[in-house]
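This view holds just a subset of the chains, kept in their places.
Letters are used for the chains, namely A, B and C, taken in the order the chains are written, and counting of residues starts over at 1 for each.
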Amino acid sequence: MTQIAIVFHSGYGHTRVVAERVKAGAEAVPGTQATLVPVEEVEAHWADLEAADAIVFGSPTYMGSVSGPFKTFMDASSKAWYERKWQDKLAAGFTISGSPSGDKLNTLQTLMIFAMQHGMVWVGLTDLPQNEAGTNRLGSFSGVMAQAGQVAPEVEPNEADRKGAERLGQRIATASARWAKVS
Amino acid sequence: MTQIAIVFHSGYGHTRVVAERVKAGAEAVPGTQATLVPVEEVEAHWADLEAADAIVFGSPTYMGSVSGPFKTFMDASSKAWYERKWQDKLAAGFTISGSPSGDKLNTLQTLMIFAMQHGMVWVGLTDLPQNEAGTNRLGSFSGVMAQAGQVAPEVEPNEADRKGAERLGQRIATASARWAKVS
Amino acid sequence: MTQIAIVFHSGYGHTRVVAERVKAGAEAVPGTQATLVPVEEVEAHWADLEAADAIVFGSPTYMGSVSGPFKTFMDASSKAWYERKWQDKLAAGFTISGSPSGDKLNTLQTLMIFAMQHGMVWVGLTDLPQNEAGTNRLGSFSGVMAQAGQVAPEVEPNEADRKGAERLGQRIATASARWAKVS
């Protein structure tokens, strides 16, 4: 069974929607179990993160980077970092903000650098922009970029962005199965 | 008279459209003269760059960063770098690609770092995203992000993006006048 | 009188040393007053930030970016962002970590993007690497990079890095005087 942990912070529910669709996409791959870990509850889940085959990181983009609560989680992972608990796990990421671009790339870059510090292996997306399936409308490759304004999470992110989140879940699950050590 | 040099590379004419509107925006500020310098002709214009009060850098985003011809110009500026010819000038930047996001931020970051190496001072935009004037629809602050697909430069970038380019021109011209040493 | 606010987070005192030398460098420029604002006390100082001519941002690099407490401050500035309270102020930045490189550039990039979101103007350093004065030994231009291992703040950062911090203070003070609106 491939275990995927999805650690995320959601200020108003929009990032949670993305996280849930990443989970759905991952679990659509047979043999995959995905777990949502809100950063507020991470203290109870360090062992789950350590046990996972892959960890997906998700944060809204606030003022040009990951949110304060998500960064606080990143800092708290320094113990796992020092002990190399996450080394060789796969990693992926997603973010959301109010604009199409909105400096979201800096959030993904920050997540990539973070994963590299942990000795993880980074998996992005493979969909060409604005393809027939309608995913990747914003043109992002390093991870999912979604968009939501000041409306309810039921309304935005839109379905195209949600499908993109599913694609990331599917990709990280498939890659994790391939990467798994043959015993 | 404030002198603004706009150094740019345009593969298919779309970046040139943005450059021209930056120039128009700059020259709408009284006492400003702006000059377009295509990177292909930069060898004849190093003295103009050295004489300018501000230099605006513009490049399409190709494969996630500035274009090869623009990077070649950046490398060629190392003589000016070593002699500190551009130190204390103002700098700004713009980029364009086929997607709303499309890793354009990495191009702007690369231009900012480049300007910092030269000891320049970086000026971005001040428009909030999707404001009433319709500018900054993509949500960019570090410089102009514009979008153009595989259509003629007369069609894309759209008028909103062109207005954003004018706003950058206006901003760099106004800032240059303010920054100018009083004699 | 030029007012410079230095907002910083220091986990163990090393970043505070850098902040203090930025302040000393700024105040060595006649007509400059610099104020240290630890992020823990920022709630009492929003008006000071709003009144300053320039704001210098300083954070250790933790897990590849600004620290959690510093990011929390960045998020809290969104009210000032929306009301454009910091627009047209000058900005600069510094960071410190245990290694010579250590992904410190991502912290400076994150600070630059943050300042751009606020409509500020970014001022870096002008010293060539490893110059005769011994500053800029690490090769940083966008802001100060300093280094400190797990030793007391009295020992590290070393004197070269502290001088680099003074240089940044001097630079932001001089630039602020030049940028000040003539009345």
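Just so it is clear, a residue touches a chain if its C-beta (ideal position, glycine included) is under 8 Å from a C-beta of that chain, and two chains touch if they have at least 3 such contacts.
No experiment lies behind these values; they were computed from the predicted model shown.
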Given 3 visible subunits, total identical subunits the whole complex contains: 4
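Here is the rule we go by: only the chains that are shown with their structure count from here on.
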Chain contact graph, described as a line, ring, star, complete graph or other shape: complete
Interface residue identity across copies chain B, chain C - same or different by half: same
Rounded Å distance between chain A and chain C, as computed from the means of their C-alpha atoms: 31
Gap in Å, rounded to a whole number, between the CA centres of chain C and chain B: 26
Numbers and ranges of chain B residues touching at least 2 other chains: 105, 109, 141-142
Parts of chain C lying in touch with chain B, wherever the complex brings them together: 82, 84, 87-88, 105, 109, 112-113, 116-117, 119, 121-126, 128, 141-142, 175, 178-179, 181-182
Partner chain A, residues of chain B touching it in the complex: 64, 97-106, 109, 129-130, 137-142, 145
Residues on chain A engaged by chain C in the complex (per definition of touch): 62-68, 71-72, 74-75, 77-78, 81, 103, 106, 109-110, 113-114, 116-117
